[in-house]
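Excluded from the complex is one protein chain; the other protein chains are retained at their positions.
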Amino acid sequence: MLLNQFLFLGAFLFATGVYGVLARRNAVLVLMSIELILNAVNINLVAFGAFRNTVVGQVFALFVIAIAAAEVGVGLAIVLLIYRNRRSIDLSEVDVMRG
Amino acid sequence: MVAQNIFFGITAFVMAVGAVRVVTTKNVVHGALWLMVVLAGVAGNFVLLAAEFVAVVQVLVYIGAIVVLFLFGIMLTRAPIGREANLDNSQRIPSLLVGLLVFGLLASVLAKQWGRVHIHTGAVQRTSDVANSIFTQYVVPFEAVSVVLLAALVGAVVIARRD
Partner (left out) sequence: MDWILNHFWLVPAIPFTTFWLILFFGKRLPGKGAEIGVTGLAATWVLAAWSAVAWVRRPTTGSGHDVIRSYIEHSYTWFTNGQIKITFGFHADGLAVMMLVVVATISLLVHVYSIEYMRGDVRFTYFFAALSLFTCGMYVLVTASSTLQGLFGWEAMGLCSFMLIGHWWEDKANSDAALKAFFTTRTGDVGLLVGISILYFAAHETFNWQSLNSQALSGKIDHTLLFWGAFALMCAVIGKSAQFPLHTWLPDAMAGPTPVSALIHAATMVVAGVYLVARTYGVFWSGFSIGPGHHGVNVLAVIGAITIIIAALLAFVQDDIKKVLAYSTVSQLGYMVMALACGAWVGGIFHLFTHAFFKGLLFLGAGSVSHSGSHHSFDMKKDMGGLRKYMPTTFTTFVIGSAALAGIFPLAGFWSKDEILLSSGRNGYWVFTAVGIVGAMLTAAYMTRCVYLTFFGEYRGHGHPHESPKLITVPLVILAVLSVSAGWLGGFGLHYFADWTRNETFIAAHVRDYPFSVLWAGIALGLALVAAALAGAFYVREEFAFKGATTRSALAKTGHELLLNKYYLDNLYTDGIIGSIKGPIARGAYWFNQNAIDAVVNGVPIACRKVARVVYTGIDQIFVDGAVNGVGAGAEEGGVALRTLQNGRVQFYAGMLFAAAALLGLGLVLFV
């Protein structure tokens, strides 16, 4: 197996995730795109860990998963709050900080 | 090696399709389901890379918890079930460009840097090694992550409570 195939895959997921973060209206979909990004990173980590014959990559990937979980929890809590206050989670309508 | 490559090829294809569907679907729930597909593919890749523990954890945590969380979130925010008019905002094209730019950048760098380097997963990496590493060398980040999880838990509760 080539190292690059995993890395390319990771890069693709990352780019797609970036697109999703920028282009989606629904806040939850944005969070999902962020998950894509995080998974891309995980693939990278593990691939490199396997490449270097070390366990560190996996350890880091575990940590990332844990953090991702925490982050989604908090993120959705915030989305809920936004929904409660505005009756909508359309992110393009949230421009209270407009200058 | 051929089996691994085939496996990888299928998985990668599915994941790619899934990822694209996540960001283009007009149905939020479908998006979550496609996300699940991508996550499963990621787990499969982990297995390929002889990181079984991480693969399992991935499935457990990501697919089992996080996607469910997403579905709950969708439900609670009264997203319309079914198709929606437009789930993309006005900066679709620029985002596409940015995404392409990012991908192109990464791809070119990776191609140049790593070329045709092979991964050899001969030496088996065991879960016990992972555990040893976590609990000896990386015990502090481990504990810190625990605290983070606690904080996230408390924070989520605090943020989302009705008062």
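So that you can tell them apart, the chains are marked A and B in the order they are listed, and the count of residues begins at 1 in each.
Everything below uses one rule, namely that a contact is a pair of C-beta atoms (placed from the backbone, for glycine too) under 8 Å apart; a residue touches a chain by one contact, two chains touch by 3 or more.
Since we're looking at a predicted model, the values are computed, not measured.
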{"item": "Hidden-chain contact residue, picked from the options B:V109, B:A131 or B:V157", "value": "B:V109"}
{"item": "Candidates B:G9, B:P94 or B:G115 - the one touching the absent chain", "value": "B:P94"}
{"item": "Residues belonging to chain A that touch the chain removed from view", "value": "18, 21-23, 30, 91-92, 94-99"}
{"item": "Missing-partner contacts on chain B, residue numbers", "value": "89, 91, 94-95, 98, 101-102, 105, 108-109"}
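Everything below uses one rule, namely that only the chains that are shown with their structure count from here on.
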{"item": "Mean-CA-position distance for chain B and chain A (Å)", "value": "7"}
{"item": "Of all residues in chain A, those that touch chain B in their complex", "value": "1-9, 11-20, 22-29, 31-33, 35-36, 39, 42-43, 46-47, 49-51, 53, 55-59, 61-63, 65-74, 76-81, 83-84, 89, 91-92"}
{"item": "In the complex, chain B residues that touch chain A", "value": "1, 4-5, 8, 12, 15-16, 19-20, 22-23, 28, 31-32, 35, 38-39, 42, 45-46, 48-51, 53-54, 57-58, 61-62, 65-66, 69-70, 72-74, 76-79, 86-92, 94-96, 98-100, 102-103, 106-107, 110-111, 114-121, 123, 125, 129-130, 133-134, 138, 141-142, 145, 148-149, 151-153, 155-157, 159-160, 162"}
